[in-house]
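Only one protein chain is missing; all other protein chains are in place.
Labels run A, B and C following the written order; every chain starts at residue 1.
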Amino acid sequence: MSIGIGVIGTGIMGSDHARTLAGSIKGAALAAVSDTDAERASALAAATRAGRVHADGFALVADPDVDAVLIASPDPTHEDLVLACLSAGKPVLCEKPLSPSVEGCLRVVAAETALGRRLVQVGFMRRFDPGYRSVREALLTGEAGAPLLLHCVHRNASAPPSFDSGMLISNSAVHEIDIARWLLEDEIESVTVFRLPARTPSGLLDPQFLVLETRRGRLVDVEVFVNARYGYDVRAELVCEAGTLTLAPQAPVRLRSSGQDSSRVAEDWRAHFAAAYRNQLQAWVDSIGTGVAVGASAWDGYAATATGAACLDALQSGTRATVRMQERPALYDA
Amino acid sequence: MSIGIGVIGTGIMGSDHARTLAGSIKGAALAAVSDTDAERASALAAATRAGRVHADGFALVADPDVDAVLIASPDPTHEDLVLACLSAGKPVLCEKPLSPSVEGCLRVVAAETALGRRLVQVGFMRRFDPGYRSVREALLTGEAGAPLLLHCVHRNASAPPSFDSGMLISNSAVHEIDIARWLLEDEIESVTVFRLPARTPSGLLDPQFLVLETRRGRLVDVEVFVNARYGYDVRAELVCEAGTLTLAPQAPVRLRSSGQDSSRVAEDWRAHFAAAYRNQLQAWVDSIGTGVAVGASAWDGYAATATGAACLDALQSGTRATVRMQERPALYDA
Amino acid sequence: MSIGIGVIGTGIMGSDHARTLAGSIKGAALAAVSDTDAERASALAAATRAGRVHADGFALVADPDVDAVLIASPDPTHEDLVLACLSAGKPVLCEKPLSPSVEGCLRVVAAETALGRRLVQVGFMRRFDPGYRSVREALLTGEAGAPLLLHCVHRNASAPPSFDSGMLISNSAVHEIDIARWLLEDEIESVTVFRLPARTPSGLLDPQFLVLETRRGRLVDVEVFVNARYGYDVRAELVCEAGTLTLAPQAPVRLRSSGQDSSRVAEDWRAHFAAAYRNQLQAWVDSIGTGVAVGASAWDGYAATATGAACLDALQSGTRATVRMQERPALYDA
Partner (left out) sequence: MSIGIGVIGTGIMGSDHARTLAGSIKGAALAAVSDTDAERASALAAATRAGRVHADGFALVADPDVDAVLIASPDPTHEDLVLACLSAGKPVLCEKPLSPSVEGCLRVVAAETALGRRLVQVGFMRRFDPGYRSVREALLTGEAGAPLLLHCVHRNASAPPSFDSGMLISNSAVHEIDIARWLLEDEIESVTVFRLPARTPSGLLDPQFLVLETRRGRLVDVEVFVNARYGYDVRAELVCEAGTLTLAPQAPVRLRSSGQDSSRVAEDWRAHFAAAYRNQLQAWVDSIGTGVAVGASAWDGYAATATGAACLDALQSGTRATVRMQERPALYDA
């Protein structure tokens, strides 16, 4: 009766997803995992009692025990794996980005549009975060009036050495791009990126400050800072015509000691967004049962990559860049 | 492969539990529900796709598809139903109180002790609340030093007309009695209850203020107020030798409008403790699989009722009352 | 045109007051200081450009350049010095306690009543604290309804070795006694003191927990803890029929670093109540000009000492003690 899920990629995110699916997602059975690192895949399968291990993601997609696929493999592999799922007619939850390239995203959109039904969900998990959902609900009550500006900060304690300046946008700020589109129900039209002088020999431009302008005349600003040291911190303030909505979740317990009144800041996104990740998975599994798509669509995945691409242009040019997007197919109408 | 759960009682709590079991508890299947109100039971069974409806709780306990039982029927029925589960060798999660009478609790303890293994869990869900767990974890780090005092407030927006003065203790403050024992790893020895003049024709003594003294010399004070009007509010501060731990969870979103900076207060305990209830159910179902008991035991249920009984004496007498408890059987050693 | 103020006692509080008077109280001139420690008095006089140094407080009271007197000398000297001020017809601001003995307070009340006009103010500075004043204003709007309970905590980082168990009441909790009377406009009728086992060889009973019952049926509870280590912390929650008012001032700046979101806790009462002390002095000096008494009266000083005395009885007896107070002379009607 359970839906057989296959997880492609057993790195940090794939492992987390597999454990959550196996341990606390109702209606899901972990049918298979796959990874090019066979040892890592086998270890995860043993720990989660996954049904089967595949060396190859495409073999996993083809596995008849796999009813739906979760993709958490390296970014460049996403497009082809999602296309394989579409060919197989299997629902797929793909970690962001849908594809690192705008063209790759468009190929997925085209394939899904040709298919005529939505099978693809992109893992923008913030849409399932209780905090962001509360902001959206509060906005929809109208008490604060129409939205005007959205201020965002997105900080990580530290980034791996391989992180380059573009990844602050494509890997981090892309979450704000998606959440801004979702909260504002608006499309980003142009972008400006302000850079500070590099502070390390590597030349990493960190932090960066983005200003996004939307079709309907709103502004979104994003501080993205991947070596903020003190912890993981994601906050936002939505400024409306008659009031503001502030998302600034705090740990439920405060400690007073040694002259300080303090609460803990999360170490990383997995702790901060644990409920969001779980909710996303449960909603996805439930949506497979009902056939009603939820979460970010392939189109949202395309919009995020296209907007991110404009930000990368703006980062290099130092001037305002325009977001170029195609017309949205009717499949993605709300 | 799922564990078949039977839910006895389909009032507010029983319905909530059944829906949670059916919708989001991994490894559980809702095998049966029962209620003396057959219509209400059938409606719930339909909504949750429960396997079967029993008119009688004892028939549900005997149902071979029922592997474990959740009791949410009226308080006076708890004892006999728990004893039936013990006779049948089936794990049982019983909503508090284990029994309204001290003697009833002791009969359950005696039966379980005779059985020689723990099958009974009492539904003190706060032990599974992320906030209280954070307090306990923080306490165990030792950073704040040894605990000295625990201040508690427990407020409901309103109580039903049937609520009497004793129920502020047996129904509400009993949660603080359990959580104080759990947090402090200590037993309450004597109790004093301060009463304010009744404010309504019904003579309801609301709020009340309890001061509990423990064996190891700590103090616990509890304001219990069941018609606080503004909302449901449960907070605590644990004062230790070198610092304090404050549990005061806040909604993640703040609204600034009309001259106010505000956040929402929960309407009732179901909203406030939603995560606690879900976590409790998942842990209980998981514990059936592993065979390792979790949560409040029958002994904890007895201690809560015995301490509550002393509070009721103290409420009437206006003076300090002593908690009388038997020796704890070895089955309940940590 | 300025009012000449004489300050008796040049310890921590007297020095603070003298500096504030000299540096930032409009309309006040520091006419004289006195102390039995002549060297300390001279040093302060030099630092504050005080007009004159007296070895004796009574000489200061008699000094024709001294229009009004601030008493910050040791507690046992207060009564006679205040009586001298009354004899001289000079306004006096006396640090609490008005007198450590109930009889001493009554002698001051009798002398002032005989004089027929109010010259005595007692230094319960919290009545001038912006926070407590906000609580009172909020209460008076009626939005929260009638008051029912007042929860208080009063913590010091550490107490000097000379601090004994009674001083937790007479020196610390006496502030809560006064502020409760002022906020509730009510008189305390009976008191209970809960003690924890002493934790040091000195046998100091710290913390203590007081429960005060008022004539109009309200409850006030006070945790007083003079070796709380982490800092100075004074907070309160006033629970009313339709809502609660929480006084929990926070430093205006929060630091996020090293995994913590933190703000500073004050080191001591002088930092925490700096505005209250300044406001009290300005209001006192202004009141000398207008002739309209403000702040805590001699009667309030008597009530605080009488209530404190009952608490000391309750601390020793372990049972509820009754506060014995005389009838209030009409001079002290609001």
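As a working rule, a residue touches a chain if its C-beta (ideal position, glycine included) is under 8 Å from a C-beta of that chain, and two chains touch if they have at least 3 such contacts.
Since we're looking at a predicted model, the values are computed, not measured.
Touching the chain that is not shown, out of C:L245, C:A266, C:A293 or C:A306: C:L245 (per the contact rule at the top).
Among A:L148, A:A275 or A:L331, the one in contact with the hidden chain is A:L148. Although one chain is not drawn, the whole complex shows that of A:G4, A:P91, A:P207 or A:G308 it is A:P207 that touches it. Considering C:I3, C:A45, C:V120 or C:A144, the position touching the chain not shown turns out to be C:A144 (whole complex). Contact between chain C and the absent chain runs through residues 23-26, 130-131, 134-135, 138, 143-144, 242-258, 282. For chain B, the residues in touch with the chain missing from this view are 229-231, 233, 250, 256-265, 267.
By the touch definition given at the top, chain A reaches the unshown chain through residues 145, 148-149, 151, 153, 192, 194, 196-197, 199, 207, 209, 211, 213, 217-219, 221, 223, 225, 228-230, 237, 239, 241-244.
By definition in this document, only the chains that are shown with their structure count from here on.
Relative orientation of chain A and chain B, expressed as the C-alpha superposition rotation angle, is 180° to the nearest 5. Homomeric contact chain B/chain C is classed as same-residue, with over half of its interface positions used by both copies.
Taking each chain's centre as the average of its CA atoms, chain A and chain C sit 57 Å apart.
With each centre defined as the average position of its C-alpha atoms, the distance from chain A to chain B rounds to 38 Å. The distance from the centre of chain B to the centre of chain C, with each centre set as the mean of the Cα atoms, comes to 43 Å. Shown for chain A are the residues in touch with two or more other chains, namely 250, 256-258.
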